[in-house]
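What follows is subunit A.
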Amino acid sequence: MLVNQFLILGAVLFCIGVYGVLARRNGVLVLMSIELILNAVNINLIALGALQGPEAAVTGQVFSLFVITIAAAEVGVGLAIVLLIYRNRTTVDLDEVDLMKG
Partner candidate 1 sequence: MDGLDDIALTAAVFLPLVGVLAMMFTPRQHEADHKVMALIATLATFGVGVYLLLRFDYARADALQFDVDASWIEVINSRYILGVDGISLPLLVLSMFVCVLVVVYSWNHFPEPHNPKAFLILILILETGMNGTFVAQDLILFFVFFEVVLLPMYFMIGVWGGEQRQYAAIKFFLFTLFGSALMILSFLALFFQGGQTFAIAELVAVASDNIPRSTQILIFGGLFMGFAIKVPMFPFHTWLPDAHTQAPTQGSVILAAILLKLGTYGFVRIAIPILPEAAQAWAPWIGGLAVIGIIYGALGCLAQSDMKRLIAFSSVAHMGYVMLGIATLTDFGINAAVFGMVAHGLITGMLFFVAGSVKDRFHTLELSRLGGLLIQSPRMGWILGFCAMASLGLPGLAGFWGEFPVILAAYNPAEGLSVGLFRGYMVVAAVGTVFAAGYLLWMFQRAAFGTPKEEFADTPIPGMHWPEYVAWTPMLVLIVVLGLFPNLLFGLTDGAVGTALAAFGGGGN
Partner candidate 2 sequence: MLENIWVVPGLTFASFWLILFFGKRLPKGGAEIGIAAVGLAFVLSSVAVVEWNDRPATEEVEAVSTGEHGEAEAHGSEPDAHEEAEDEHSFGEVRALAVDLAAAEAGEGEAGEHEAEPIRSAVERNLTWFSFGGVDITVGTAVDGLTVILLFTVTLISLLVHVFSTNYMHGDVRFTYFFAALSLFTTGMLLLVVSSSLLQALFGWELMGLCSFMLIGHWWEKKPNSDAAMKAFLTTRTGDIGLLVGLVIMFFAAGQTFDIAAVNEAALTGAMGETVLLVGASALFVGVIGKSAQFPLHTWLPDAMAGPTPVSALIHAATMVVAGVYLVARLYGVFWSAFDIEAGGVNPIAVIGGITVLIAAALAFVQTDIKKVLAYSTVSQLGYMVMALGVGAWTAAIFHLFTHAFFKGLLFLGAGSVSHAVHSFEMRDDMGGLRKFMPTTFVTFMIGSLALAGVFPLAGFWSKDEILLGAAENGYRLFEVVGLIGAFMTAAYMTRCVYLTFFGSYRGHGHPHESPPPITVPLIILAVFSVGAGLLNAPGFEKFFELTENRVFLLAGIEHHSFEIVPAVVSSVVVLAALALGGLLFFAGRLPRGVTARSRAARAGYRLLANKYYLDHLYTGVVVGSIKGPIARAAYWANQKVIDGVVNGVGVASTRAGLWVYRHIDQRVVDGAVNGAGFGAEGFGGILRTIQTGRVQQYGALLFGATAVLALGLVIFV
């Protein structure tokens, strides 16, 4: 298998994720898009690790594990913040969150 199969897929996911975080208005959806990006990263890590030989493969997997764990934490925190916003202004529309500017 070409390593680029995976890498390109990762790139695609990455860019879809980027589109998502920029274009989606709903806070939760933005968080989901972020997960896409992180998955792209993980694909890279594992594919490239596999490419670079045994140690690298292990390192890549470890790295991706850390990413997954922290992603979980981030999502938790993110949802908490979104929830907080929702509670104070009964919306998760990010466009409306612009009290401070300039």
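Everything that follows uses one rule, which is that a residue touches a chain if its C-beta (ideal position, glycine included) is under 8 Å from a C-beta of that chain, and two chains touch if they have at least 3 such contacts; residues count from 1.
Basis for inclusion: all candidates are chains of the complex that A comes from, given by their letters.
These numbers come from a predicted model, not from an experiment.
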Ask   = In the complex, what candidate makes contact with subunit A, out of 1 or 2?
value = 2
Request  = Would you tell me which residues of subunit A are touching candidate 2 in their complex?
outcome  = 18, 21-23, 25, 30, 94-95, 97-102
